[in-house]
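Excluded from the complex is one protein chain; the other protein chains are retained at their positions.
Take a look at chain A:
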């Protein structure tokens, strides 16, 4: 009844066959993401040090999408995600809550958020909590504006997230993994390698061991989040990183985690760090 290791020549040749298929189509599309003809986005980079024993190069999910999907992201006019950025600006300037203040009342223009997307999630020194942009927004909404917290995946939250993320477009992701972040990073890493659900699959099974290959019609990427929020053609809407995690865990026939859960905060920090070296894409387009 014990599982055993591959024991015979036959099995070895199966493993070899697998490796060979892997080689054949493992290549992400060789292309460059240049937006509106002048803004070059780093979508391929040497793996950060903590990943160097498992991969040499990290790739944005952009490289794994079809030609027409990639093209949509090369022109802001064609990128359906830009509508959300515009809506985010309206929300930024609108007053809300008992304090009757808008984000602009305290932060002036959204440019004040430049750089934030590249370094979050991060651990807040004062509270010791993992903070992503969503968490910061809700902190201001509830403690400084006197309003109800926005739903993690609600339309106003995603609009603001799109707007804030855009301010860092092109900046290189550099999420801290040491110091106060270390325990959360370890927790996220452990989750990344845990085989969840009835299908017993970990993030790594798909996005580390098999990226570049096809699972049915899906071309597997490395599951990077530098492109988030993503405009997903399939959903005709904006998707946050944690929303994506919810779906990926659910699809292993597992009990998934909530998009606001502490577990997914830790996982988001860890997954973000796997993309240290890639550029923030602002709002990207995926199928």
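Rule of thumb we're sticking to: a contact is a pair of C-beta atoms (placed from the backbone, for glycine too) under 8 Å apart; a residue touches a chain by one contact, two chains touch by 3 or more; residues count from 1.
Keep in mind that, in the parts below, contacts and distances are computed from a predicted model.
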item	value
Identity of the absent chain, which is to be given by its UniProt protein name, from "Heterotetrameric sarcosine oxidase delta subunit", "Phenylalanine--tRNA ligase beta subunit", "ABC transporter ATP-binding protein" or "Sulfur oxidation c-type cytochrome SoxX"	"Sulfur oxidation c-type cytochrome SoxX"
Residue of A:209, A:235 or A:262 touching the missing chain in the full complex	A:209
Contacts of chain A with the absent chain, listed as residue ranges	1, 3-7, 10-11, 14, 17-18, 21, 24-25, 194-201, 205, 209-210, 213-217, 246, 249-256
